[in-house]
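The structure appears right after this line, and notes come after that.
This part shows chain A:
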Amino acid sequence: MAQNTDNILSPENVVYRKPKLMNDVQMHYCPGCSHGVVHKLVAEVIEEMGLEEKSVGVSPVGCAVFAYRYIDIDWQEAAHGRAPAVATAIKRLWPDRLVFTYQGDGDLACIGTAESVHALNRGENITIIFINNAIYGMTGGQMAPTTLVGQKTSTCPYGRQPELHGYPLKITEMAAMLEGTCYVTRQSVETVGAVSKAKKAIRKAFEASMAGKGSSLVEIVSTCNSGWKLTPSQANKWMTENMFKFYPKGDLKDTTGEK
Partner candidate 1 sequence: MHNRVQKKDGGLIGMAEQEVTLMKGNEAIARAAVRCGVDGYFGYPITPQSEIIETLALDKPWETTGMVVLQAESEVAAINMVYGAAGAGKRAFTSSSSPGVALMQEGISYLAGAELPGVFVNVQRGGPGLGTIQPSQSDYFQATRGGGNGDYHVIVLAPASVQEMADFVDLAFTLAFKYRNPAMILSDGVIGQMMEKVVLPPYKPRRTEEEIMEECPWATSGRRNSRQPNIITSLELKPEEMEKRNVHLQAKYEEIQKNEVRYETIQCDDAEYIIVAFGSAARIAQKAIETARAQGIKVGLFRPITLWPFPAGEIAGLAHGKKGVLVAEINAGQMVQDVRLAINGEEPVEYFGRLGGIVPEPDEIVNALKTKLM
Partner candidate 2 sequence: MKKEIIISGFGGQGVLSMGKILAYSGLMEGKEVTWMPAYGPEQRGGTANVTVIVSDDKISSPILSQYDVAIVLNQPSLDKFESKIKPGGILIYDGFGIINPPTRGDISVYRVDAMDKAAEMKNAKVFNMIVLGAFLSVCPIISYEGMEKALFKTLPERHHGLIPLNMEALRVGGETILRMK
């Protein structure tokens, strides 16, 4: 029996494996959460680009606060919202390194709006990976800047009402308007096809950062089944039916091919 398994576990038979840069630790993310998939894509792209010794990630405050536990590269944990400022300095002082931030909607589009917009507008050669799940996950399901109109959270328990709470913020559309950005895209990771596209987007963004083409923003429209109080599959369905209408997927800007 053992012999049979050994025969199967040969390199030429590998169709899928955990990226080398994913640490062998238990993740704190809820089952069904999109974070784990996006972490894996980031790890894979860094590995494929051969940048494991040249990468510095900046983790946010929010569910991804412990991103540094999972991907086997150097990390700095930033104060809430300040990751783009932290990344700006690292990249400017180590210009040949891959510097990226990994931020949620509250971190990027609320408390850190100024840092995000200005780093992107300065054209810092960094990539921002933006997880948009329309809710505050870590603090227990409060309203996010990207919470949809009508969506219920613990701080808008009767649903988001524009006259009470204002409108959801399309920060990715804002980023696409800024002179400093070279690549702005919106992806998701709920299907195999979507995962594959998201990975390509992350790769393109990292390549643009290394080539010094300007700032990149990769938004991943994500689920938070715990915060949304849905099962993982219901959450995927809810995202597909509601989130994609307000946050349509695809590239919003791509000047990486230009000189």
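One rule holds in what follows: a contact is a pair of C-beta atoms (placed from the backbone, for glycine too) under 8 Å apart; a residue touches a chain by one contact, two chains touch by 3 or more; residues count from 1.
How were these candidates chosen? In short, all candidates are chains of the complex that A comes from, given by their letters.
Keep in mind it's a predicted model, so treat the numbers as computed, not measured.
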(Q) All of these sit in the same complex as chain A, but only one touches it there. Which of 1 or 2 is it? (A) 1
Q | Residue numbers on chain A that touch candidate 1, as the complex places them | A | 51-56, 58, 65, 68, 72-79, 82, 85-90, 92-94, 97-98, 114-115, 118
